[in-house]
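To start, the structure under review is shown below, and the notes come after it.
Missing here: one protein chain of the complex. Every other protein chain is in place.
Labels A and B are assigned to the chains in the order they are written; within every chain, residues are numbered from 1.
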Amino acid sequence: MDAHVAPSSSSSSAASAGADGSLSGAAERLERPPRRQQSQQRSNYGSNAQEGINNADQADGAVLAVPSVIIRESASRPSRLNAGGGGGDGECGQPVEEEQGLKYGAQHVIKLFVPVSLCMLVVVATINSISFYNSTDVYLLYTPFHELSPEPSIKFWNALGNSLILMSVVVVMTILLIVLYKKRCYRVIHGWLILSSFMLLFIFSYLYLEELLRAYNIPMDYPTAVLIMWNFGVAGMIAIHWQGPLRLQQGYLIFVAALMALVFIKYLPEWTAWAVLAAISVWDLIAVLSPRGPLRILVETAQERNEQIFPALIYSSTVIYTYMGTHYAPEQPQSQSESQPQAQPTASSSPSNSNSTATTRTTHNSLASPEQPTCSSNCRPSTSRASSSRGNPRQQDNQAAAEGMPLVTFKRNLHGNEEAAGFTQEWSANLNDRVARRQIEVQSTQSGNPRRANEYRTVPAPEQQQPETQEERGIKLGLGDFIFYSVLVGKASTYGDWTTTIACFVAILVGLCLTLLLLAIWRKALPALPISITFGLIFCFATNFLVKPFMENLSAKQVFI
Amino acid sequence: MTLPEFFGCTLIAFGTPFSLFVFTIANDSMRIIILIAAAFFWLLSLLLSSLLWFAIVPLRDVLAFGVVFSVLFQECFRYIIYRILRSTEHALHAVAEDTRITENKHILAYVSGLGFGIISGLFALVNVLADMTGPGTMGLRGGSEMFFVTSAVQVLSIILLHTFWSVIFFNAFDTNNYLHIFYVVGTHLFVSLLTLLNADELYWASLLPNYIVTILTAVLAFKVAGGTSKSFKRFVMCR
């Protein structure tokens, strides 16, 4: 009814170009003017319809569909069904999409810069004001070698041994997590996450408060301290694991990441910290990108199940989930009669197919991700599922309630933050993909067709009806990334040289930028640590050993360059 | 006197750039990214020049040598970032929400210049600032008590100069105006070498010419960006 406007790319078809197409000549494509594609796109629309069906299950990377305007015509609706497919015009759709991706990307990059910077700021400020975190006198269990020898070679071996041990712990934890996930032990995983965030919010925060007060020599009595800790911790648990204002949640996540980074800085011996940083980024690379990498397996599993990988460990720049979900579905005004039959069933069906995080998100996922096999379910399986789930909606609701919610971000840090790193960016990338793909404006669901014209961004949803879903698009970054960025910057600032700190900061931000750029170009989950950490390490050492003496010389003589 | 001095010097040096950042950069995410990228390139140039300085051991004490090469490296990297920005202009145009960023070429130049300036100012001053808060430092090692203030003032001029230089430099390459390129490199060398006088506490001899150069460069940059005396007058009169 309303073909329109804008560099509308059907994100759908673009998706298919995906992995292979996008790799080559991304830059060149970027420069291509969007208009041409658009028209082509439009004409192709109908034609892909048929072929698309088969491709419904294409590669996961393929899809970061960016919020884009879609040409909604009733005639072409079937085509949207299998939007994921459409090999034909994928090539031309791609560039447009990239541009769109980058366009929205720029904003989101900033939305990530701010929290990352805040996290680093907290860490650096703490390091510089609280001397407690500056020196290592107690050690983690995982680092049996304490680097006490003055001999560099021995220190080197110590660091290597420590980081190997730590990395194997990480690997084991990752694999454990994946096994749990494969076996659908969601309760165990949630328990794990809750336990670790509990420890961070109560125990480590308590230590932090104590050191903070001690550093500034402020007297405080136990009743006040206990009240503060109790309030802080409980509100944090609520905000992180249940529902709370987004800002509060983000704040807590940043603080928790900073706290974890401080723990690392405090308890890891110096060389070990650097070795761990290097090792973790390599591990990140392997785990996310290698074909049998654990994180990759995890993501694929999650996609098969159409779940938001458990809402984990992720900082999201905007609201990523929407409440709603099964309980509230009825309340949504569903004016569109045609839609209703379809929408309702799917909404209720989601809990059944992922019987864990019975969340709204799962709903979205199952509804909207065109490329996944399950999604094709929208046409057929969903009905069957729907019918099955229809039977016991009550039960599901209970489950949803019990299980805890459309949550946003759990983070599990205690042991596994390393994994967190991996997961998260993997996830974040993926979530991002998916979220983007299924961006549906509320109106689209609620309003009749005529109003469709107003949607400014929608996504080729597999079906025209999305039950009251609305997601805002946001890039998500793993808390693990926050932690290790902050560890790097914080460790750099322990040398007491601000230029090193600033250099690391800039290098990490540029690395993050590049990662996000690659994300927009390749459309597949990417590890966020390697580039940033590599830059950060290079600049940290180069600044410390080369630039610092030079700059000190210059500024002592007041020479400016 | 430590903390007030710290805030005073911080505001002298970074007050203007900070407000420039807040009012002209912070609203547009693309500009922030370009700013950070420019800062990164400046860091690279600094890295190269300190590598050179470090590698040539016999000349380590001759700062003039390091300064000259550092200036040359900075200008090289300014050229590199110019090339990069111009070659990605199409992409930028497609990507930027605010199309002014590509329609008005001077915005890119301004943003990257400010990035250069801020990072170079930070590197020059941040450790001095950190020392300022320290327990009771008035003049370092019995030096002049004007040390901090002059450093801050000098840094301000450097930051502004970098911004103007970038505007002139980018435009000069767009229009093949070699005179302007020469002017940029020349004044940069001049200003940097002039600060060598600071070591002998000849602050007036270095600051005064530096600010004269700053004003001249500002006027030139204003002209290059399409300003005229009439438009300036109109701006002042708020019309």
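We adopt the following convention: a residue touches a chain if its C-beta (ideal position, glycine included) is under 8 Å from a C-beta of that chain, and two chains touch if they have at least 3 such contacts.
Note that contacts and distances are computed from a predicted model.
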Tell me the UniProt name of the left-out chain, picking from "TBC1 domain family member 13", "Gamma-secretase subunit PEN-2", "cyclin-dependent kinase" or "Ribosomal RNA-processing protein 42". "Gamma-secretase subunit PEN-2"
Contact list for the unshown chain, restricted to visible chains: A
Looking at the full complex, which residue from A:Ile238, A:Ile297, A:Leu514 or A:Ile538 touches the chain that isn't shown here? A:Ile238
Give the residue, chosen from A:Val188, A:Leu207 or A:Leu246, that touches the chain omitted from the document. A:Leu246
Answer key for A:Ala225, A:Ile297, A:Leu518 or A:Ala556 versus the chain not shown reads A:Ala225
What is the set of subunit A residues that contact the non-displayed chain in the whole complex? 210, 213-214, 217-225, 227, 230-232, 234-235, 238-239, 243-246, 248, 319, 321-324, 327-328, 331-332, 406, 408, 442, 470, 472
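The working rule: only the chains that are shown with their structure count from here on.
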Quick check: how many Å separate the C-alpha centres of subunit A and subunit B? 36
Within their complex, subunit A touches subunit B through residues 7, 27, 30-31, 33-34, 99, 102-103, 105-107, 109-110, 113, 497-499, 502-503, 506-507, 509-510, 513, 539, 542-543, 546-547, 549-561
Which residues of subunit B touch subunit A in their complex? 29-30, 32-33, 36-37, 39-40, 43, 46-47, 49-51, 53-54, 63, 66-67, 70-71, 74, 88, 90-91, 94-97, 119-120, 122-130, 140, 147, 150-151, 154-155, 158, 191-192, 195-196, 198-199
